[in-house]
Structure formats: structure tokens, C-alpha cells
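Contents: one structure, followed by commentary.
Shown here: the complex without one of its protein chains, the others still in place.
Presenting chain A:
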Amino acid sequence: MTDTDPALPLPAMPFIKVEPNGVARLEFQKCTACGAFSLETNRIACGKCGARGSFVAHQPETTTGTLHSYSIVHRSFPGVAVPFVSAIVDMDNGPSLKGNLRGIAQDPESISLGMAVNVVLDDALNRKDDQGNSYVCHFFEPIAAK
């Protein structure tokens, strides 16, 4: 990590890219043979169809998606702030992601499966590695009904 600009945050996941100007974006891998998405950068073959060397970079046209499932987490690993909403989101032009759903009341009455959400990239809750690097991470936010 010696060649990284110390002013820039590092991506918290391999599918997040941070441009030299500091702007973060999503970039997944997509199989040219079957269309399957992968969140990993180094793929030598496809888990869905078995094709070799078929993955190319894919930048989703939109960052929208729908909430597929969730849990409101009240007890977590030691030191982790609770409650938070753990969620699975199916992106409209990309794969499914797991992340925190924020900007919504943490109660089952307020959260409905199938609701439209946006995938946003933001500071990783001020978490830093042991070298003091900051990270950028994905979060889900509800898209307010018109």
C-alpha cells in the first residue's frame, strides 16, 4: 500500500474503486458468457456457467435497487454499535449486495421488502486499519416515494 495517496480513502471492498480525484464508484465483474456478476476482482472462471476467462469489468448504469431481505440486529460482535439494519439489496443493473440500510426507522413497521433503495458510497463509519487508513464503503438508503 506504499504507492497509495495517503489523503485518499481505500476501498473497503474489491468492487469499490477510488479515482485519483477521490471520487468513489462501483465496479463489478460480469461474465460475458452468461451474464453472472461477481464481487471479486480476480476470477479465473465463472461459478454459474463454468466459462474460463470470461469476466470483464462492469460499471452499473444506475445505483438503484430493491430491498430483498433484512434483519434488525440488536446483538452483534463485541464492540459493534447496535442496533443497525443488515440488508440484502438486489441492484437493478448489478449484483446483490449485503450492507447497512440507513436513513430509515429501525423497526419492522417502517421497513418493507421490495422497497426501492439507492446504493451510496461513504466513509466507513470512521473505521481505520492499523496503519490509520480511512475506508470508503457502500450503504443503502431508501428512495423516498414520490
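One rule holds for everything that comes next: a contact is a pair of C-beta atoms (placed from the backbone, for glycine too) under 8 Å apart; a residue touches a chain by one contact, two chains touch by 3 or more; residues count from 1.
By definition in this document, contacts and distances are computed from a predicted model.
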Worksheet, complete the sentence: From "propanoyl-CoA C-acyltransferase", "Xanthine dehydrogenase family protein molybdopterin-binding subunit", "Putative ABC transport system permease protein" or "Cytochrome c oxidase accessory protein FixG", the UniProt protein name for the chain not displayed is "propanoyl-CoA C-acyltransferase"
Item to complete: Write down which of A:Leu26, A:Ile88, A:Ile104 or A:Val117 is the residue touching the left-out chain.
Response: A:Ile88
Worksheet entry | Absent-chain contact - pick from A:Val56, A:Leu113 or A:Ile143 | A:Leu113
Item to complete: For the chain that got dropped from the picture, name the residues of chain A it touches.
Response: 10, 12-13, 36-37, 39, 47-48, 68-77, 80-82, 84, 86-88, 90, 95-100, 108, 113-114, 124-125, 127-129, 133, 135, 137-138
